[in-house]
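Note that one protein chain of the assembly has been removed; the remaining protein chains are unaltered in position.
As written, the chains take the letters A and B, and residue 1 is the first residue of each chain.
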Amino acid sequence: MNTTRRGLMAGATLLAMPAIAQGQKRVTIMSHAVHQRVVTGAKGGDSTAAWREKNNASIEWLTFGVEAVHERVYREAALAQGSVDVAFLLERYGGPHIAPLFEDLGPLMAADPLEAPDEISPSMFAAHTYRGRSIGVPYRHATHGFFWNKALFEERGVSAVPTTFEQIAETAEKMTFTRGDGSRLAGYATSMDDPSGIMDIIRAHGGDFITRDYKYVADAPEAVRAVTLLRDWYRKGVLPRNMMTFKTEEVITTMQQGRAAMTNQPFGRYENYNDPKQSKFPGQFGVAPLPALSTLGGNGLVPAKTSVWAMAIPRNAPDKKLSWSLIKEISSPQNTIRAAVNGNGPVRMSAYDDPRVKELAPYSEAERRVLPTAMLVVPGFEQAARAMDIFMEEVQKAMLGQAEPAAAMKAARGRIEPLLPT
Amino acid sequence: MKRARRSELALLAPAHMLLLAFIVLPAIYVGWMSLTKTSFEGSAAFVGFANYATLFGDAVFWRAAWNTFWVVNAVVYGEMLLGLGLALLAAGWMPWRRVLIACLIAPYAINEVSAVAMWRYVLEPDVGMVSWLLVRIGIGQLDWTADPTDALTLAAILSIWTHTPFTFLILYAALRAVPQELTEAAVVDGARGWAVFRHVLLPSIMPALLVALLFRYIIAMRIFAEIWLLTEGGPARLTEVLAVYLYRTAFRYHEFGLASATGLTMMLLSLAIAAPYLVHVYRRMFRHA
Partner (left out) sequence: MRRPSLAGRVLRIALALMAVIWSLFPIAMVVLASVKPPREIFAVPPTLVFAPSLDSYVKLWREWPAFFADMRNSLIITVGATLVCVTVSTAAGYVYSRFAGKWLTASAFAMVVVRMLPPIVVTLPLFPVFSWLRVNDTHLLLVLLYATFFVSLATWIMRAFIDQVPRELDESATVDGATVLQVLRHVILPLTLNGIVAASLFVIVYAWNEFIFALVFTTRNARTTPLVISEILSTVEGVDWGVLFAAATIQLVPVLLFVLAAQRFVIAGLTAGAVKG
């Protein structure tokens, strides 16, 4: 078998003919496109330029959609021989079962510490730590704010920006209309590929999906009320007719094209929405913390959905020292500021004090305000991906009218409870 | 016929080695995997038929099986009728026959991903030009992003569109072996034509028709990219087919045991569909042997 293996490998090498040339090292980062944008963006500058120079390396970014990037990274990290140096991971696609695929960063951190690691909240590190194995350095938090299109508001004669969720609901209905030329406008849009979009709406009603101590609570009256609202919105056309297929990518296009008036999305999307090159409404998007139902009390804000992207090193990465030095570089306080200017949600609080960030990322004050109370979509566990899919399946059933919201949420309990850790 | 010597038999080896290495052994291994619980760490624990119990207890699996069933039937028979009609048309009187045939088989060259992009482009709700036209003339658009039935219908149309050239080619080739006057009569001569078609043409192209039908059944069962790239099986996993179910189980939930059980089920289903044909081939081959 060994000779066949060697033969095959030789043949493979011959055929593979990698494009490596000029003695330059090639480093591969696998991530979502947004990371490439905030790491290398022109506005704040390229965080990797100095590092590439110093190490005589070129960086290749392989970018995919949110779900696809995890699918790919895990598959890649499971191989005997890997080619990915750094991977970006989102906590809700993680879990103890994938932890062995990645390098334990503890020893690396001890030997060659990050710059000012205390600035990064321990809870963000915790989101990427499984059974004591820390696999990711937090890089980006995607914390949701509430966006609206001022131009469309004006067109419809809406002057007040909603400050309670009741007002959002009212405005959403008002903003749902058909223009003279037949083009239709939806009042609200959000993503449906996983619960991160609708979580805000459920929490605005005081509900939740899975609590930190792994209890399923989405069949409580608050969450059911939120799902009922979603169903009613969908029926009335407040939500776009094709929203069932929306991933975050489609929400962006819809908002940029002005086909919907409001959404809840990461604060950093402010850049995409107001970008004259991509958006039909540059400079017309406002953003604020998402307000909750006024009857809930408290500070009146929804505990915003957040998620934490972290940089990890696949177990099979070819040169882990090199990977680590790149991670350190990208995560440095200076580069955190650069990325924040490019639209990243900075994990270091000091970035919010930087004058450039204040000037170029005008939403950062609002973002900073909601950060202390922000919540993950679900706490990480092995079957989280499946539980989220089941949940979305039942929510969509309710929205399509195939089941009553209360019944659907109850059905979800029956299917999700067996998956929860005890 | 002669018996082959060893040196001649050796000529068969490469072909069979490929099949053995990449299809037969993996298929056997899938059988074993379906009896274990495996994940990334690579340790496989024997669990007996637990994966099958999970699989057959999962409503989503049955939904996927049902969707596969009806999409496959719609595709295979839709394509058969269309392919036969086109073959009759092309085999009869036709100026620029070559050009017509070239046009008809063009979709065969299109990859599934581009095909999805093409059909999405013309059928995108509200903005696609065919959607626009359909609304304009009052038919109403195909609501494939929201309505599971419409989504599956679009997937079926797509599949028919890409694969009709295959069926068409086989039937056209078969028709060419029949005297052209008969083909001609079947198309033009009304009642007599029908009789000619029914009693002369159909029987003579029947073997080809069955082969085309079978191959399309087998291949249609694998339908994946059409659904995956249109809806990923949504909304509410209502448009999933077996291959999508398998892919999701394996590469999203990382449950390779359960995915293998799905795979083996698909395999047995394919063989069951093919069984009558295989028996037929077997008989004929061994009769000649």
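A few remarks follow.
The working rule: a residue touches a chain if its C-beta (ideal position, glycine included) is under 8 Å from a C-beta of that chain, and two chains touch if they have at least 3 such contacts.
Quick caveat: nothing in here was measured; it's all calculated off a predicted structure.
The chain not displayed touches subunit B at residues 1-4, 7-9, 11-12, 14-16, 18-19, 21-27, 29-30, 33, 42, 86, 89, 92-95, 98, 100-119, 121-122, 124, 126-127, 129, 132, 161, 169-170, 172-174, 176-177, 180-181, 184, 187-188, 207-208, 211-212, 218, 221-222, 224-225, 229, 243, 246-247, 250-251, 256, 259-260, 263-264, 266-267, 270-271, 274, 278, 281-282, 284-286, 288-289. Subunit A residues in contact with the hidden partner, per the touch definition given at the top, are 5, 8-9, 11-12, 15-19, 28, 32-34, 60, 62-65, 68, 72, 75-76, 78-81, 83-84, 183, 247-250, 252-253, 256, 272, 278.
Everything that follows uses one rule, which is that only the chains that are shown with their structure count from here on.
Averaging C-alpha coordinates per chain places the centre of subunit A 37 Å away from that of subunit B. On subunit A, the positions that touch subunit B within their shared complex are 67, 71, 74-75, 78, 97-98, 100-101, 183-184, 192-193, 241-245, 383, 385-386, 389, 392-394, 396-397, 399-400, 402.
Residues 39-41, 60, 125-126, 143, 145-146, 231-232, 234-237, 251-254 of subunit B touch subunit A in their complex.
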